[in-house]
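Supplied in structure tokens, the structure appears directly below.
As you look at this complex, bear in mind that one protein chain is not there, while each of the others sits in place.
Up next, subunit A:
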Amino acid sequence: MVGDMNDHAPALEIRDLTRSFGSVRALDGAGLCARRGEVTALLGPNGAGKTTTISCATGLLKPDSGSVEVLGEDPWQAGADLRARVGVMIQDGGLASGATALQLLHYGASLYAYPLEADEVAEHLGITDFGGTLVRRLSGGQRQRLALALAIIGRPELVFLDEPTAGMDPGIRRTVRDLIRALARTGTAVVLTTHLMDDVEGLADQVVVISGGRTVAAGTVDEVIAAHRAPDATLTVTARARGVAPDAAEALSADLRATARLHGVDLELSTGGAADLESVLLDLIDEPDAGGLAAATARTREAR
């Protein structure tokens, strides 16, 4: 099946899922829908049931009850054809420790009929720099990049990413975020679990919150926030003024304080430098080419 960029049909549908481990009920009616061309963030505290949900969706666990449909099929009965259409990134794990990073990436590519070019994926994600290093000697962030590369190497239609940016430096993190956005833009359904809220706000089209094995909220970030805000709660308004000349900062601050007094609220002001820490770091280090993979894969496609 080949998706369409504008096709937002469900790629993953989970309804009323239950799963127990002995006397512990890990899932108690969880549900979610992840659509093609969208990033769906699965959120919740540790032990909420996220991993069990993903395990059921990837065919690793058989649910006690409820239904799971992955690209229209039951993942528990999945054969190689369905597994080839689904990419899975397991956080800091799943990598054969005795192989080198590049050996493992080429091995991963050889499991698919029409994979991305392994060397180009490696170049894009900065894996080439440590390609000859044994997996057991890689840092956490390097392993994350390799696991991400293995998850997307088969050009999946649905991809599960577990903490995709955990342990990464700012440059690679930005590259990975761009990659996730590009995956969604080209029609892939992306399901990510993360504890980093800026990843969620920056990437997620839909958010599903699981707690105690149940889905307690679902929708866009704004919808979830709006639906769960207490009616009488106070709000915080945050603004950032960029490009303020140093000699104008004092006058601007005075004006803002006056406006705040007019509305009867306290105002906290701070004056920062011309750049934030992340931008400075990115300027100081060599960041991988964010557009490299797109160009490389486009070349690959033309070659085929």
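Everything below uses one rule, namely that a residue touches a chain if its C-beta (ideal position, glycine included) is under 8 Å from a C-beta of that chain, and two chains touch if they have at least 3 such contacts; residues count from 1.
Operating definition for what follows: contacts and distances are computed from a predicted model.
Think of the chain that is not pictured: of "1-acyl-sn-glycerol-3-phosphate acyltransferase", "Response regulator", "Protein kinase" or "ABC transporter", UniProt labels it "ABC transporter".
Here one chain is not drawn; of A:P10, A:G31, A:P63 or A:G108, the residue touching it is A:G108. Shown as candidates are A:A41, A:V68, A:A101 or A:I152; the residue that touches the absent chain is A:I152. Shown as candidates are A:I14, A:V39, A:A101 or A:L179; the residue that touches the absent chain is A:L179. Listed here are the subunit A residues that touch the chain not shown: 1-5, 36, 58-60, 79-81, 83-86, 88, 90, 93-99, 103-104, 107-108, 110-114, 150, 152, 154-157, 159, 178-179, 181-183, 185-188, 290-294, 297-298, 301, 304.
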